[in-house]
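See structure below.
Just one protein chain is left out here, and the rest sit where they should.
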Amino acid sequence: MSDTIILEVARFNPEDGGEPSYQSYEVPLRPDWMVLDGLNHIKDQLDGSLAFRWSCRMGICGSCGMMVNGRPTLTCETLLMNYAPGPVRVAPLDHFPVVKDLVVDLDDFLAKLQKVRPWVVRKDDFKPAREFIQSPAQLEAFHQFSLCINCTLCYAACPVSGLDPNFIGPAAIALAHRYNLDSRDQGIEDRLDILSQHEGIWDCTVVGECSVVCPKHVDPSLAIQQFKLTATKEWFKSFLLPRGKH
Amino acid sequence: MPQYTQFQPKEYRPKMSAYWYLDHWHYLRYALREASSFFVAYFCVLTLVQLAALGTNATRYAHFQAFMASPVMIIVNVIALAFFLLHAITWFNLVPRVVMRQMLARPTPDIVSSAPNYFVWFGATIILALFIMGVL
Partner (left out) sequence: MSAGKRSNEPIVWFLFGTGGFFAAFFLPVHVLFYGLLFPTGLVHAPSYQETLALVRHPLARIYLFALLTFCFFHAAHRMRLTLSDVLNLRHLNTVLAFLCYGGALVGTAFTVWLLMTV
């Protein structure tokens, strides 16, 4: 077996004003190397002009997501060996504007995330004297959806977020759902106002790929479908009892 | 000369391929699953035609039966059956999972949520088949 592998890396320089292109680099193929180690080898030894994001190298910061052979992947936890003998194609995440090389612009995602109020919302004057007790069952209700690391692989996997840039998207909806299911939270009405719009949950057509690529098994697709059930229940309630609340 | 100022960077905005569903077999599977809807519509219309023939007279119904026996219709119906099975399996694996999770408010193994549907499906198929064949 060869002890090197070819990485075909997407390059885009905003100052050139051109289209992105691929540049090939030969990097060592070591059994313990991740795709990210290959990229760092390029940056350190071969071509210092390559731009990409990374931080923790242990699948928790969520910043090294890229398209590896066309699939959204956390490069810090994917072995180069999996792609031997290569070549391996590394590109920036799909459906995001590209800033440079492998770096994508997350401003739009962060704005959407903020819109769904992913924090505990209280409507009352809540000043607990001690910690808020939650039972194991209450924790289990939302725990899975709280594991999101905002790596945005799900957006790159979701064709709807590519087709409709206004779609709030998998991770933001999963996090909104996480707080709706939290026994401390009272913000579900606020979030329903945002997410019951077309660009909220109703844009989703259950491709399901967000849940397949999620490195933390958050299952955003499940969260969105659950949210659709809730929104439908609310819709029928306000339809049958129009003067109830709205 | 850079073509942008510091606060107006020129980003590259990728265009989505018109054939995105061919990029990965998961997407193709999704597209096929959704395409089952055309066969559902087709078969509903076909059933209406059958009802119309039934309601007219025996000769009309015999014409309908002869039409259904043509090779083209057999092939179309084999394809329709394949799409209905794809729809049924994807549906039973997805929807009960969501409903179950909503009701129990905790994760359940997929097999627990989808298995009952296969039993109901099996039972309903047998009972309907007996009615359709005129046994019951």
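Quick notes on this structure:
As written, the chains take the letters A and B, and residue 1 is the first residue of each chain.
One rule holds in what follows: a residue touches a chain if its C-beta (ideal position, glycine included) is under 8 Å from a C-beta of that chain, and two chains touch if they have at least 3 such contacts.
Treat the numbers as computed from the prediction; the structure is a model and nothing was measured.
Here the missing chain is touched by one residue of A:2, A:24 or A:166, and it is A:166. Seen across the whole complex, the unshown chain contacts chain B at 18, 21, 31, 34-38, 40-41, 43-48, 50-52, 54-55, 58, 61-62, 65, 68-69, 73-74, 77-78, 80-81, 84-85, 87-88, 91-92, 95, 117, 120-121, 124-125, 128-129, 131-134.
Interface residues of chain A with the unshown chain, by the touch rule above, are 115, 159-160, 163-164, 166, 192-194, 196-200, 202, 205, 228, 231-232, 235-236.
Note that only the chains that are shown with their structure count from here on.
Looking at the complex, you find that chain B touches chain A at residues 2-4, 9-14, 16, 20-21, 23-24, 26-27, 30, 34, 94-95, 97-99, 101-102, 105-107.
Chain A makes touch with chain B in their complex at residues 12, 14-15, 17, 19-20, 70-71, 94-95, 97-99, 105, 137, 140-141, 144, 159, 162-163, 181, 205-209, 212, 222, 225-226, 229-230.
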